[in-house]
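Pasting in a structure now, in structure tokens, and then I'll have a few things to ask.
All protein chains but one are shown in place.
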Amino acid sequence: MEDVSRRKFMKLSGAATLAALAFPAGILAGCGSPQTQSSNKESDKKEFVIGVIGAMTGASAQLGNNAKYGTTIAVEEINAKGGINGVPIRLVIRDDEADPTKSLSLARELVTKEKIDAFIGPTNTTCAKAIQPYLNQNKIIHLNGGCTGAALINEKEFPYSFRTHINDRDQAIFMVKRAVNKGRQKIAMVHDTSALGSGAKADMEAAFKQMGKQPAVDCSYNVGDVDMLPVARKIKDAQCDSALFFTLGVDGAQISKALEKLDYLPPKIELHGYTSVGQPAYRDLAGSAANGTLVNTPTKCTYKENEPLPARQAALVKAFEDKFGAKVTNEIIFATAVSFYDCAYIIKEGVEKNKSYEADKIKGAIESITNYDGANSNYKFGPDKHDGNDPSQLSVGLVTKYTKGMFQLVE
Amino acid sequence: MLKVNNIHVSYGKVEIIKQVSFEVNQGEVVVIIGANGAGKTTIMKTVTGLLKPTQGEILFEGQNIARTPAEKIVKLGLAMCPEGRQVFPQHTVYENLVLGGYLIRKDKPMFQKNIEQMYNLFPILKERSKQVAGTLSGGEQQMLAIARAMMSNPKLLLLDEPSAGLAPIYVKNIFDMIQKLSEQGTTILLVEQMANMALKIADRAYVLETGRIALGGTAVEIMNDPKVVESYLGSKKY
Partner (left out) sequence: MFQALESGMVMGSIYALLALAINIIYSTTGIINFAHGEIVMLGAMFALTFIVTSGIPFLLGLILTCITVAIVAVILYYCTVRPFGDKLGNSLGWLMATLGAGIVFTNIAMLVFGTQPKAFPPIGGSELVKIFGIKLLPHDIWVLVITLLIALFFNVVLGKTILGNAIKATSFSHSVTKLMGISSQKIVLTCFAMSGIIAAIAGILISPITFVGPQMTATIGLKGFGAAIIGGVGNSKGAFAGGLLLGILEALAMTQVTPGYKDAIAFLIMIIAISIKPEGIFGVAYEKKV
């Protein structure tokens, strides 16, 4: 029964399967011991290298594209005007597929082989956790444009890491304060059980405590749950008048659809989501259930009803479309992309303020930026404030009213 | 009817059957005897297409079937009752017979007629028709296996050690059945350890030794060959 040719075939296809299984393994950087950066003489500097790492393939591909588009356009603009301190910027972009191990080996490669002067990225909090210690040990100025875990910015532990994007904690505080100040009586906290979700829960609880209030219910679920009826029922049973959605777009959409089944949508309740709820996934998937949902958005990336988009942001949209095409521009998250765009400019500010390429000088210079007019927000840094953004820069928009990734301002 | 010409069969690199030729004529009962491991089952599997010879040809009614897939060979009218019975253990007796008659399933009257015939030949099967085959006794399973093979109206029936593991009373029954089938016009190729019983009902016989035909002739000739008597028939005379 066993014909002989089958055995060969088996070997072949077995090998093919293995090959398919083996994901492109991370390139291991040659040696672990980092070379101490020879302090470059200002005069003989030929190029200023910025390394960017983000997830550009795989499930979080869109996040990496935010980083790629934002930094690419910023660097093009800067180089067109003569570069940093008269030195052109070379941008090196790498894809970590959201894999922390890969992220770290890529960071090693950027530092040892590409000899980067500064770093922007990555795009997933887990990856950031993996590479931040390494970058800081090597005194690489690090600008975080899109990882929102609050703990990532810690002036003592990571003295060279800065962030432009609003962080999760600030969003949580903003949402809780807003709901309480609006006089909502029964507020539901809605979040998943991932690290992000439980972090958000702790942040929201802390904010409630600060305001001397209690949330009415705490609703958790697993990322990717399909049947969200239990979550919806919990919200309805508690007769909540406000639900704070610290949810990914897809999960948020499932919850809104479940609320629709229970006939418990706005205006019976106010749904207020953090920035992820602003992703196209939420409104596309929730369909009619998305009507009336509010979402956090940087004030600068909003427009007023019946008014055109703000000129600066509109110009950036056009730059993205010209460079990468209209279709893909539609798929990125505009506010995050311009947060990355701002990262490149903050580095430029930091270098040019002291006219030095030395990490400690740049760090000091960035810490002295007190009001930088960015495309995403106005940033204020300080020696104890490496998070340049803060809740004062946030507004709420209507998820269903948007143009080119920007939301119509509600308040 | 069946003419096997110089076939060689190997498992992997090991050649088990070397240059074997034999034939079975219309209406005959032909028996192949040989020690354990001589290659009898291998030959049967090769004739039914479950194994492919590396060389040689197998002519069934003049057509070379050496490269024909097993399921097509059955269609030509060659059925086998495999070694170790191999009834479908989770199917009922009736379902086993239905599968045996898979090829004539469209011809309802013929199918019905065959079932009746098998029930007549093996009344126990009728009694047990709803029983799951795995729970039948060894002898009953053997009868079922033969009946199943007969369901497709084979012109040539191959039986691989139908008596293996059976009590003497069953053995006698089985050989009676085989003779009956032969009388009803089925040509039979039989592989047997029970050489004396087999030779009694056979017309001709072959002796297989380590993959080669050592001897061939009429059943009577073989029965009286001194070497055969010594190696296969023992001192016991029936």
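When the chains are written out, they are named A and B in that same order, and each has its own residue count from 1.
We take it that a contact is a pair of C-beta atoms (placed from the backbone, for glycine too) under 8 Å apart; a residue touches a chain by one contact, two chains touch by 3 or more.
Computed from a predicted model, the values in this text were never measured in an experiment.
Novice: So which of A:T126, A:N154, A:S220 or A:Q239 would be touching the chain we can't see?
Specialist: Of these options, the touching residue for the absent chain is A:S220.
Novice: Have a look at B:L59, B:L103, B:A164 or B:I201 and name the one touching the chain we're not showing.
Specialist: Here the residue in touch with the unshown chain is B:L103.
Novice: So which of A:R233, A:K361, A:K380 or A:K401 would be touching the chain we can't see?
Specialist: A:R233
Novice: Looking at A:A281, A:A314, A:I369 or A:V410, which residue reaches the missing chain?
Specialist: The one listed residue touching the chain not shown is A:A281.
Novice: Using the document's contact rule, name the residues of subunit B that touch the chain not shown here.
Specialist: So the residues of subunit B touching the unseen chain are 48-50, 69-71, 74-75, 79-80, 82, 86, 88-91, 95, 98-100, 102-103, 105, 148-149, 152.
Novice: Which residue numbers on subunit A touch the omitted chain?
Specialist: That gives, for subunit A, the contact residues 1-2, 6, 9-10, 12-14, 16-18, 20-21, 57-62, 192-193, 219-222, 224-231, 233-234, 250, 253, 260-263, 280-281, 284-285, 287-288, 331.
Here is the rule we use: only the chains that are shown with their structure count from here on.
Novice: Provide the C-alpha centroid distance between subunit A and subunit B, rounded to the nearest whole angstrom.
Specialist: Distance between chain centres, rounded to whole Å: 74 Å.
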